[in-house]
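One protein chain omitted, others in place.
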Amino acid sequence: MRVVSKREEAPGVRTLKLEFLNQEHHEFFRNHYQTGMFGLYGIFGEGESTFCVASPETRKDYIECTFRQSGRVTSTLAAVDAGDIVTFRGPYGNRFPIEEFEGKNLLFIAGGIALPPTRSVIWSCLDRRDRYRDVTIVYGARTVADLVYKNELDEWKQRDDVNLVLTVDPGGETPDWQDHVGFVPSVLEKVAPSPDNTIAVLCGPPIMIKFTLNALEKLGFSADNVYTTLENRMKCGIGKCGRCNVGSVYICKEGPVFTASEVQAMPQQDL
Amino acid sequence: MAKIGVFVCHCGENIASMVDTGKLVTTISEHPGVAFSSEYKYFCSDPGQETVKKAIRENNLTGVVVAACSPRMHEQTFRKACAEAGLNPYMLELANIREQCSWVHTDKIQATDKAIEITRSLVEKVKRNNNLQPISVPVTRRAMVIGGGVAGIQAALDIASAGREVILVEREPSIGGHMAQLSETFPTLDCSQCILTPRMVEAVQHPNITVMTYSEVEEVDGYIGNFTVKVRQKARYVKMETCTGCGDCIQKCPVKKIPSDFECGLGNRTAIYTPFAQAVPNVPVIDRDRCTYFKNGKCKICQKTCQIDSIDFEQQDRMVSLEVGAIVVATGFQVQNTALYGEYGYGRYKDVITGLHFERLASASGPTAGKILRPSDGKEPETIVFLQCAGSRDAAKGVKYCSKICCMYTAKHAMLYAHKVHHGKTRIFYMDIRAAGKGYDEFTRRAIEEDQAGYIRGRVSKLYEENGKLIVRGVDTLLGKPVEVEADMVVLATAMIPQPDAKEFAKRIGIGYDEYGFYNEAHLKLRPVETATAGIYLAGACQSPKDIPDSVAQASAAAAKVLGLFSKEQLEREPVVASVSDSTCAGCWGCVIACPYNAIDRRDITDRNGNLIKRVASVNPGLCQGCGTCVSFCRSNSIDLAGFTEKQIFAEVMGL
Amino acid sequence: MTRILLNSRLDDCLSAWRSAGYRVIAPSRSNNLTSFDEVASAADMALDLVLPERTIKDHFFPQTEPLVRYEIKKQQIDTEEMLPPDDKRVFFGVRPCDAAGLDIDDPLFGWDYKDQYWFKRRENSVIVTIACTKADPFCMCTSVNLGPDNPKGSDIMLHPLKDGRGWQMVTLTDRGKALLETVVPMLQEDAAETASLANVPVKFDVEKAMTWLADPANFESHFWKEISQRCIGCGSCTFLCPTCHCFDIQDEGDTYSGIRRKNWDSCSFAMFTMHTSGHNPRNTQSMRWRQRIMHKFNYYRGKFGVNSCSGCGRCTRQCPVDMGITETLQEITNTAK
Amino acid sequence: MSEPFEPKIVAFVCTYCTYAGADLAGTSRMKYAPNVRIVRLPCTGRISPMFILKALQKGADGVLVSGCHPGDCHFAQGNYHARRRWTVFRALLSFTGIPEERIKFSWISAAEGAKFAELINGITDEIRALGPFEQYQELQKVIETQSTY
Partner (left out) sequence: MGIQEQYRNEAAELLSSGAVKLVIGYGGGSTPDRRRPVFVRSAEEVSRLVLDSYCVANLSAYLISEGLLSDGKNVAVFLKPDGIRSVNILSAEAQVNPDQVVILGFNIEGEQTTPLPGRKAADYAPLMESLRSSGLSPELQREADRLEQMSAVERFDYWKEQFAKCIKCYACRQVCPMCYCRRCIVDVNQPQWINTSSHTLGNFEWNIVRAFHLAGRCVACGGCDRACPVNIPLRLINHRMSKETLDIFGHFPGESADQKPVLATFRQDDPETFIL
C-alpha cells in the first residue's frame, strides 16, 4: 500500500493514511472490512506489526492506522513519508456488531493510544448518526500532549450531537486546560449516561480496562452491553502462531472485539 | 522514509581521473532512499556548498553523503553547510573516495566499484543517523589548584591574573613546596627563596586567589565545568583571622626538639611551629601529636603567651564543599630516602645524606646557616662524594626512569661546595651526565672546569665507615680500574618518586597513574597537561620528574588550558557520547570498570513511592569522551554510542 | 494371511520407492543425535530406537522456513513466495506417537485459513509407522489414550515379527495402499506371529486431570507455582514436542533484500507474549507452564476435539531440570478429588 | 575463463590512528590493492565481535581490525581493552574453524601510511591465495534457497 499522508498525533504517535495499489486487494478489503477489525502493517526487512484499522467501515477508500513508535517495526513505520510503500495483511478478526447498537445510546470510553479502535466505531456510527441516539465519548490520556486526533476531538466538541468528555491524568494538565483532570474510571462515574438502553465501547490499556469495567458495573451497565477490544501480541493474525491466545480464545480470530462478559469468562490472569 | 542526497566531488582531477564519477552517480541514484544525487568539480568550494544547501532545501533531504575526501579534511565544512540549510549537521557522512580510493588505486574500474560500495554503505549508515545536538555543559569559572609548590603557585597566579577565581589547596601549613627547601637553583645559582618567596606572597595576597593551607582534598565529584570538591581544613589550633605571626608562641613552646621535616631532620622545631621562617601564611600550627597540652592536658603556655588570644585548642577539622569548574593537580613528589640503599648503609651512616639534605646544608636560612657541615659531628667535610643515579634507572629499586634533575643539582652541589669550602675535594660517581636544557651543559662544564668537580664514570658497589671516614669503593669504567675514595660526607642523588599517597589520591579524584604512581596525562605528546578526566589538569612533578623551569612551564600550560575552558560560560562538546538503555541494563557494572574516563556511574531507578526497582549504569555526558569501549563490552547491548550506533554500523556493514 | 516385509528386502523397497519418485526419510543417527533424515539405505536407519530425539514434525513444520523473498528497489518492492518443494516423501520407521502428532496438528493448520506449507507436505508424505515393542520410562502414550500400535496419523502400520525377520504390514489409508502397490513384489504373503507390543504403563488419569484443568477455580491454584518452580524457561520441551506448533515471523537479510521466515517459537519464552508497551500477559514462568498444559489438555480439545499430546514423553526425557507433562498430570491426578 | 578471484576485505579501524594512516597513504599517493572496504569507528574499543561476523555474512573473505599502537590510543585505553577482546575472540573463531589467516589485527599509527599500504597489499595477496571463504559464504547461500524439508 502507498502512504498518502502521515500525521503526528502526539509525541511518538503517528497516523498513516494508506491507499491500495492493487485493485484486487482493495476489492477484498471493501467486501470484508467492518469496524473493529485489525491488520498487520509491515515493512519488508523489519517485519509486521499489528494494530486496528482506525478508519471506519463507512470510509473504505483508504485505511488509516495510528500507532506508537516503540519497537523495530513501528520505528520504521514512523519514518515513512507520503509515497512510501508499506504492506498490509487483513482485515482480520471480528467486529463491533454496530447494527445491534442501532436505536441505542452509545458511550465510548478510550484511554491514550487506544482511541484509534474506538474512533473507527465512533465514525462508523457518526457517519450514520440518525440510527443511534445519544453519543457520549469519554477520552483520557496521561497528559494533554498525549491526546491523539486533536483535530477530530475539536470537531466532536463542536458537534451538538456528540457529548465529548476529555480528561488527563493528574499532573498531565497544562495551564490552559479546560476539561477534566482525573483518571478515566473516576471521571466516567461523574459523567456517564444512564445504563438504560446504552451500549458502552471501551478501549484502553489493560489496567485501565480493569478499573473502568468495575466503574461501569458500579454504574449498572450489564457486562453484555459493554464491548472492548483486546490487543495482544500477534504474528500471524490467522489463528496459527499461538501467541495471542487468552485461554482457549484466539484473539486474532475470535476477537479482537469482545463483550465484557466474554472477557470476564477468560482466565483473568492471562489478560 | 529517508531522503538522502549524494554529492560526488571530482576534486578537480583528483577523484575524477580514477573514479568514474558519472557511473557512481547513476548507480547510487538507483539506490533505495537516494532522493538526489549530483556531481561537481569542487563541492568544498562556495558554489559547491551552495549546491548542497540548495539540494537539501529543495528536496527536503533527511541526510547527506558527500563522496569526496577524508572526513578529517572536510567533515566540518559540510556539517556547517548542512546546518545552514536547516539540516542537522550530524545527518552527514563523508565517503572517502579520494585519500582511500582514487589516490591509492590504479585501476579505474576497481576504484569505481570501491567508490560505489563505500558510498552505498554510508548511504545506509546516514539513513540511520540521528539528529544530535552539541552537548552544552555549564562551566563554573573557578579553578582549584591542588598543591602549593612552585607549579601550583604558578598555575594559580596565571589563572588568577587572567581574572578567574582560584582556590589553592596545600596540605602543609605553608605553601612553597620543595622549592622553598632549596638553596640556590641551577643553572643561574640564584637563591631559591629569593625567587620563590615573592611569588608565594603574591599568591596569598592576590584578590582572586583563596589559599587554603593545612587542607586536604578528600573527594572530587562531578565532571568538567562542574566539580564539587570536598576539602578538609585541618585544625590549626591557631586562629588564622587574628594571628599576626609574631612568633612569640613559638619562642615559648617548651617542646623544642622535634626534628623538622622542612630541614630534613637536620634541624628542630617546636610543637607550635611554622615550617620555615618565610612561611606563607605566617601563621603557626600546633602539632597535636607532640603538643604537651594535647598529650597531658596541661601546658597552654602558647595560649598564655599570645597577646591577641589567637590560640584555640577547641578547633576542629572543617569540611568545606567547593564548586569549581577545573582542577589543576600539582601535588609534587618526594625524594626517595637513603634507608633503601643497602650498599650505602641503609641510612645508618649519618654522613650519607640525600641531595635534599645537602640543599638545607647549603641554604643560608638552613640549620647551618649555609655552612657545609657534616651531620655527624658538625665538622666541615674535606672530601665529598656524590653518587648520581642512586636509585634512578635502577629496576632493582623499582625506579626504571631517570629522575632528570640529579645530574644538574649534583653539579650545582659540587659548585656550591667548592665555593664554600675552597680546599674541599669532590668526587662524583655518574652513569651519564644528562644536561639537556638551556644553559645546562654549560653549567656542568663550569662545575668541572672552574670548580674542579671530579667526575668518575662508574657505579659504587660498596660504602662503609672506617676510622671516622666513609670509604667509597667503586669502579672507574672509563679507566677500567677499581676506585676507592675516603670521604667525609656522601651525597646520594636519590630518585625523585611520587608522593607516598599518590595512587590513593589519584583514585580519590578519579585520574589515572602509571606503575610508579606518577599521574597519567591524556596523551603523552599531544595532551601532556590534561588527564583522561576532562577538566582535570596536571602540573609539575606529580606527572613525572621535572625541574623548576619545566614545572613552571607546565603549570602555565595547565593554566592556559583552564583559561581556555573558562573562556565560555557553556562548554560545547561533540554529542558523540554513550547512553544506557535502562530497561535492558542488567547492572553488571562491566562498563563502569572498563570506562577509561570514569564516566559511568550507578543510578537507582525507583517507583513513584521511591522504592528501588533496579540499579542501572548511567553515562555522564560531561565526562564521556565517546570511545565506545563500554558499548562493545555490554553483553546485552544496553549501551549505545551516538554517531556510531549499533544500528548505524550494522547498516554500514550490511550495506557493503 | 498378511503381507510381510523382511528386513532383507527393505533396501529393495527403498529403491522401488525412490524410483517411484519418493524421498525416503527415516530415523538415523549422525553427529550424536537421532533424528529423521533422508537415508540412502536400510543401514543408515536407526530403527532400534525407542524414539529418535527429534520428531517427525521437523519435516512438516521445520524450525525455520522461508516464506517470502523480498527485494527492495528504489521504486518498488519485489516479492516472491517460497513454497516447500513438491517432492513426495516416505517416512519410514515413524513411531505411533509421532505419527499421531501430525494428525493432532492437522485441524490447527487447517481451521479457517489452510496453511499451505503444512498441507502441501502432508499431502506429499506417506507415513510408515512401526508399532512399538519397547518403551522407556518416559513413554506415556497409554496415558493419553493412545498406545504402542495406535494408527492415528499413519498410512501404513508395521508390526515387528516375533522372530525379528521383518514386519507385518497393514495399510491404513489410500495413500498407504498406493505406496504398498509400489513394493508388492518385495513382500511376502505369509502368516507370522508378531512380537508383543511394548508395555507402556498408564501414568496418570487423563480424564481426571482434564476435569481438574477445566475447573476455573484451579486456574489460579498455587499448584502451578509449585510445579513450575524449577522451570528454567527454555524451549526444549516445545521444540521437541510432536504437536507444539507456535511460531514467529521474522525478516532476515541485509539492507536491500532478504527473506521473511517462519521460525519456531515457544510459549515457554518470556518474550513470547511481551507487548511492546512492556506489558506481558504471561509474565511469570508458572503462567507460561500453565498455558502449555492448559493448551494441550483443555483449550485445544475445546477447539479441535483432541488433546494436543501424543504421549511421546520427550518433554520429560529431554528436560534439563526433569520436568514435563507426566509429572504435572500425575500431580494433578494425585491432588484432584 | 572465469575472472580471477579478488577477495573482499572489510576493515574496521579507529579514526584517530589507522584511518588517519590510511589517509596518509593516500596523500602520499602510495598504491595498494583496491579490495579493502574501511568502516570508520571512533576507537578500536568500539569494535564489537559482531561486526566481524556480519562482515563475514556479507561475503567478506577477510577482515582487518586495526587501531592505534599500545599507549597511543586517543582514548588512552580503548585499544588495550580491544586487544583483550581480540585475543579471546580470535581464539574463539579459530576454534570454530574460522581461519586465523582471514582475521587480521594490526596497529597502524597516523604516521604509518606506508605500513597501511603494505599491510593491505600483504593481506590481499594472502587472502587471494587462500581463495574465497566459501565455507562461511555457503551458510548464507543456504539461507537464501528454498526449504529442503
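Should a chain be cited, it is by its letter among A, B, C and D, assigned in written order, with residues numbered from 1 in that chain.
Following the convention adopted for this analysis, a residue touches a chain if its C-beta (ideal position, glycine included) is under 8 Å from a C-beta of that chain, and two chains touch if they have at least 3 such contacts.
The structure displayed is predicted, hence computed values, not measured ones.
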Check: shown chains touched by the absent chain are A, B, C, D
Contacting the left-out chain in the complete assembly, out of A:Gly12, A:Gly71, A:Pro97 or A:Pro206: A:Gly71
Residue of C:Ser15, C:Asn124 or C:Ser236 in touch with the missing chain, whole complex considered: C:Ser236
Write the list of chain A residues that the hidden chain touches. 71-72, 75
Considering the entire assembly, which residues of chain B contact the chain that has been omitted? 583-591, 593-594, 615, 633, 635-638, 646-647, 650-651
Would you write out the residues of chain D that touch the absent chain, in ascending order? 49-50, 53-54, 57, 70-71, 77, 80-81, 83-100, 104-107, 119, 135-136, 139-140, 142-143
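Just so we're on the same page, only the chains that are shown with their structure count from here on.
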Reported most central chain by Cα centroids is D
So how far apart, in whole Å, are chain C and chain D when each is placed at the average of its C-alpha atoms? 45
Chain B-chain C separation of Cα centroids, rounded to whole Å: 69
Counting only residues that touch at least two other chains, what does the list for chain D look like? 58
Two-or-more-chain contact residues of chain B, please, as numbers and ranges. 654
In contact, pair by pair, are chains A-B, A-C, B-C, B-D, C-D
Hey, which residues of chain C end up touching chain A in the complex? 70, 72, 76-77, 79, 108-109, 111-113, 115, 216, 219-220, 245-251, 253, 255, 258, 260, 265, 267, 272-277, 279, 281-282, 287, 291, 294-295, 298-300, 302-303
Give every residue of chain B touching chain D within the complex, in rising order. 70-73, 96, 98-101, 103-107, 110-111, 113-114, 117-118, 121, 512, 520, 522-524, 532, 576, 594, 596-597, 625-629, 631-633, 641, 643-644, 646, 649-650, 652-654, 656
Per the touch rule, the chain D residues reaching chain C in their complex are 58, 143-149
